[in-house]
Each structure stands twice: as C-alpha cells, then as structure tokens.
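Worksheet: the structure to be examined is printed underneath.
Just one protein chain is left out here, and the rest sit where they should.
Right, chain A next:
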Amino acid sequence: MEVLVALMLGVLTTCGVYLVLRPRTFSVVLGLTMLSHAVNLFLFSMGRLHSNAPAVIGAAQQHADPLPQALVLTAIVISFAMTAFVVVLALRSALELRNDHVDGVDKEEEPI
C-alpha cells in the first residue's frame, strides 16, 4: 500500500508541477488542482497508513490518527474554493486581456 500511495503522490505532484509551469491558464489551473490533490493525499497519509483501524486509542492494537483527516477536510474545502475562484479569475482575465497567457511579454501591458 505504501508503494502505491507513494507512486500516486509522485505522479500527481510531477504532473501538477509540470502543468503549473505551462504558459496557458487552463493547464495552470489543472496543474493547481492536481497539486492540491497530491497535497491532500500526502496530508492524509501523514497519519500513517492502516486498514480497518478504529480512530480510538485503546480500542484495538492499532489506531488510526483522526487529526490528519480533519486537516485534509479543511484543506479540501480551501483548495476547492480556491480552484473555483481561480477558474473565474482566469476566465475574466482571458476575456479582458483577450489572451490566456499567464506569462510572457505583453505589449499592451502598462509600464510601472
């Protein structure tokens, strides 16, 4: 199970980082989503991986740590809201700027 989770984490993070570094907003948003999935999975696995363990101390030989699950819940809510926000923002800026580039030289940009 450890190997499987570690591989998943690695693949998700790699894809996320690659996509975040792409020049268009759509792939960046996808990349951010993947990155946040990877982070959630990672946080979840920080309570150690057990199966069929109750979240109560003393009820069984091994107990599952409930705290990372609570943390993941918070992280999921935040990342979900942020994804929604960044999608709207990306759409708005694509409409206003008439392109969907995150980076690069833009001739219409005001100097500062």
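Heads up, the rule we're going with is that contacts are C-beta pairs under 8 Å (C-beta built on N, C-alpha and C of every residue); 3 or more make two chains touch, one makes a residue touch a chain; residues count from 1.
Just so it is clear, contacts and distances are computed from a predicted model.
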| item | value |
| --- | --- |
| Name of the absent chain as recorded in UniProt (options "Multicomponent K+:H+ antiporter subunit D", "C-type cytochrome biogenesis protein CcsB", "Probable peptidoglycan glycosyltransferase FtsW" or "Tryptophan synthase beta chain") | "Multicomponent K+:H+ antiporter subunit D" |
| On chain A, residues whose C-beta touches the chain left out of the figure | 16, 20, 25, 28, 32, 35-36, 38-39, 42-43, 46-48, 67-68, 71, 74-75, 78-79, 81-82, 85-86, 89-90, 92-93, 96-97, 102-103, 106, 108-112 |
